[in-house]
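One protein chain omitted, others in place.
Residue numbering begins at 1 within each chain, and the chains themselves are lettered A, B, C, D, E, F and G in the order written.
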């Protein structure tokens, strides 16, 4: 919905041709750009307070480029997740200002970095969980949060975790990322009094069944205060944690 | 840890017999009552801000009664979940002040009801989801939150949900409870800008596989800002939402 | 069964050498061409009203070419699904009149395009679901239906779907294609009064388990009037919808 | 929404106080009765053409009675599925005109039976599948269809099925109900040219896994023209078939 | 166990140095060649009546060659299953007399082809099932059976199957190979009075789950007289059918 | 199809009014009795050589009685599986000649016991597997086979099994019944040269998952010559073994 | 095998009628009592060093009594697991010396309690895990081990576990019993240097799937030195731990 469309609409209201309520409805529900293969929400920032997100996996490079073009034209910030390196190269050829967080596989195009606030802490059980953790951390930072990281503090060596009681205690939200038996979420959940967002990862093999073991463990956490997102869904955890932290002011 | 034990400990600190740090450790980590079959945390309220919770399912009535006795002696508030009616009768015979929320299957013993604040909204897809929703709502209320309820607003009749846009918009956290295809979480998540805690229920039959369909659907929600707890875990959702809402001040 | 074979058979009936009933049986049940590795039904068009379909996946290029040759010789229309690009190239080298719908991965060889009638609407939850949706749409068009498409109207942005109430209302059958949590089928099913054929896709990751989440969700739809085909089975949905629409006259 | 409410609304339109479109919206989307635990759609008949359906399983007898009361007061027809015998007794005590289809476990309260049309054929693989088949048949009959039944014609004795070629050929829609290996759907689908709605049942044992074997088999049917509903969901099949048959006129 | 070893042993028996029973035991249980990574049974032919079989999958080419060398030296016949083309090339470089059944992926080294007897019939549901069927057919032929093949007679076109009643009726054992919904086993089982060995294949996609749908369907066959082997296990079916046919004399 | 019907038919053939082939078809495919809820095959004995079998589970006592009545009137032998004690009582009240094999849960009504031949051996891993084994043994005996039993010879005490080498060696078919890890089938399969029909049972707990562990183990048997029937399907194994043994003459 | 049988055998050896080796074989492999439905190993104590164990679940009370009778006559010690109260009553009526461990559901008949040695420590995550833990503890005690118990030290309150560092450090084997997310095994495994035998329990609900979550978590433990037994298999853990501890001398 471009500016002239909005003007036309508002003039109708002025003239009494359009009830105020109807105008609200139209403004709220119609203003997306239709690319045929994708509908881009221009008003979603009003609803969620964050830029539009593109899940790059499953889309062609050409589709992604067109979506970014439209967003860029509108002046939106863009966060592209699960973006392979060649996707980044295609996008950055047209939008040189965008950055690529390689480990997180995120393309980020953000005009002014938001001022950080309240702390979100991202912890991982192992080294292999880091890519998922980085997806969460980069997302949370892009959404305007201060982010701390503590990696490789799995429960098989409890002292490594217990050494970081201070950052654990001061965090407003904790994102616990772990594969294998996923026990990190329960142990962290038992140590802190803030909400813990658990991210099971597909790290492991055999009876891990592509992350099922960690997923089920986290869902069955005996610690209260733990909620779970999809396997390997670092973005989802970062976004959810941002909603929680944003409410805190 | 009884009063005289605490005095003994503090006198040692006074006399320099016990380093301050050690005393902190002891106070922080040791003070639970050991019943042999259960360890009761007296200090957990300091960590989480809420009373001790008893998951009654899987415990004998006699074990539950003994745990409540110890808590009552200490003056703690008690929240017993998944409590069958006969468990309530046994407990209330010894502690007449406790209440039973029949639909939620919760025994609640709470001296002064906490003053309500910030709104937590509980919505369900159907009528059969209400017991789980009530477990969430009673828990959240006991943790000191204002709670609103909108029941039977499943996605097969969208207008029923869309009619409640106002409570949806003013909630700080929403708990979405649904069985069958669990689509409620995604639809609500797309309408609001606060965190949504999704609770899959085992309501349904056949390819529902005891809640698996709703669980997987909620974990795969295409709406950002949704996190999930265990199937039928109303308590977990109420508790998690309370942690989120408490942080909001 | 070639013309001369049919004549021989009919003459036997004329001469009283073959009972009428037996002749019917032979005409009904025997007339397929036997290639050893495949039996081609020449009479199926009489049963179903549509051309023979080849599921290319799992067959060698050489087998596919031979099947198409026989069909072409008989003057049949051919619809080859799940056809890789190199299969199309091999087939079109021998049958230049055939077309390739790349996104749908369909090879189509059709002498006179059937006149369109009654509307079948294909909707998708996301952009990644489009290949499956195209398989359905191309199939339905080849079977003689008018086809409309609305893509990327997933339930996380309900207004995008609600904006299309008119095509939703006028469709005689709707094919709802969605991966992840598959909620689209339920939401569409609640908005319309025509049958909805739901196609779960394998789009997603983690607890999606290759389409299981969408499949279970759609089978458990709380909206009445929804039936489901196999994961990623766009062809099956297009064919089923064609049967429904054909009956409508 | 009672009569006087509707009048008030229409007078506003007459006076020009309410845009026609808005009035439509209100009539379409708002008129449900709120019982707290359930929202009853008064206008759903306008959308689907059939009475409101109550899934009794998972609701208390008291809840069901209250829902029926409200519907009866409005003059609606009622179809209650998965109704245990004692639920029927409680309902019929208040509404003596309702009938109980014991094998189908359906409570039916219908003022004037709809005139039958076009044929829906219900077939089962075995005797144990009959309760699910009856749920489908009673539903379809209540929705105004002529219904034929052929039971116990499983694929292990093909001649039993092949003997019924005439009813198979004249049906507009076929509902194929089968447990165990669920092959009936494929065999029927290969014999007819109308849509086949497949209902897997949980009949069987062992590697049947509560209907999983039949469900997967039906989803993987090699016959085109088969769509599937949830395990044991006779109602869903009857309803879906009714939508298909209704469109045929 | 070489000839001279056997002589030594028998002379001990002759001299009364070795009890007859012990000699039997030694002959029966000890004579395998130990390659370290594999133990080769020289006496198994006495037990089973067939040559040693090598499951090539999971073994290195070098291991396979060494096993074949030892067998060849002993004069055994060799049947190597799941052998990739390059394995065949390596083996045939050393043993030029061996043959490769490409579609069946079998390496066969057999001095004098056994005289065929009693008929084993191999049927498939589709064209994609042929490689598995060929594995069964080549195995059965190598074990000394006459083998007939009828391919692509799936249940969606019953007449294609019913046309072959004669070979169905004269077979002593039938091997039914099918993927997708695996209904072929039940339909064949209902038509014949000989044992049916069912082989589920992984042909299909989506809710086929790599052959699970066909496997469960076949295990739940409503036709008596059906037993099942592992998914894609053509060899196992051919071997089992050979044991059954061998007993028939 | 009663005697006079058959006469009428044959006279038509005699008079040349009915082609021989047609008469065969009618005799072969039409003669079942239709009870509405069940179709009873009178000619199946011609096909399979055994009496009609009733799977009692899932049928009402009244349905079972009516089916037995019809069969008795025709003079058929009857084998009712999975028959609860009260079903037997109802049936025997009307047909005093029938017997009840309590452990096998089989009702048997058989005029003259068939003369036994060739040996079928039934072995079990444990004591809990006996009911399933008895279902197999009683079925096989009723089908005219000599049956031997060796129970509780699980692989954890190999010598118990190895002690029975003689009956193992002389059996023509072996039915191996085992729950838990189901290893009995592989061990027996490695000791003998006759076909082994494996029956997984649901005996066990935990990761047994109602027989899944034994089922998967038996399907993956490293011993050749093993085929598998459904979990707890003693009847199916007895029937299949009878078909194999019958062919041996 | 009674004394006179043994004498007869040994005299044969003396006379040179039986080779020594054969005698060894007979003594080793034949001496079990055959009850038809069960084979009782008299020599197993020689192999394992512990009395015969009866898994009562799945056996009839009458079968259990007969097995105990035979064992008692031989003077064996008896350990009956998963024994319901009425089984105990039937057994104790005939063998008054036996004891019933109600929580462990174990019947124990042991002449002289073995002298305790080396410590086996049993820990549980919660109170509901105690019955399984008791099964392990009673078994281990009966096998001649000293047993310590620490119950309800789940990972959500780490300090409860860390308080027991001394018993953790001095144990030679630890049995970790936990349901839900099963994290106890990993945390204990990271704290100690002795082997940890993990027992998943079916305690929990929803996505616990009858113990699957704990089972998978324990199998995927990131702590080395953890091995797992079946869900709820307290006996198996106690027995395995006894074998380990016995080796330590």
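The definition used in the following text is that a residue touches a chain if its C-beta (ideal position, glycine included) is under 8 Å from a C-beta of that chain, and two chains touch if they have at least 3 such contacts.
The structure presented is a predicted model; accordingly, all values stated were derived computationally and were not measured.
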Open item on the list: For a quick check of understanding: of G:40, G:53 or G:155, which residue touches the chain that isn't displayed?
Closed with: G:53
TODO: Check each of F:51, F:118, F:206 or F:234 against the chain that is not shown and name the one that touches it.
DONE: F:206
Task: Absent-chain contact - pick from G:35, G:72 or G:227 - done: G:227
- [ ] May I ask you to list the residues on chain G that touch the chain which is not drawn?
- [x] 47-49, 53, 172, 192-195, 197, 215, 219-220, 224-231, 235-237, 239-240, 243-244, 247-249
Open item on the list: Just checking the interface: what residues of chain E touch the absent partner chain?
Closed with: 28-30, 32, 36-39, 41, 44, 55, 57-59, 63, 200, 202, 210-212, 215, 230-233
- [ ] Could I get the residues of chain F that touch the absent chain, sorted low to high?
- [x] 125-126, 154-158, 162, 179-183, 185-187, 189-191, 204, 206-209, 212-214, 216-224
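The rule is simple: only the chains that are shown with their structure count from here on.
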Task: Approximate Å spacing (C-alpha centroids) for the pair chain B, chain E - done: 59
TODO: Scan chain F for residues touching two or more other chains and write them down.
DONE: 215, 230-231
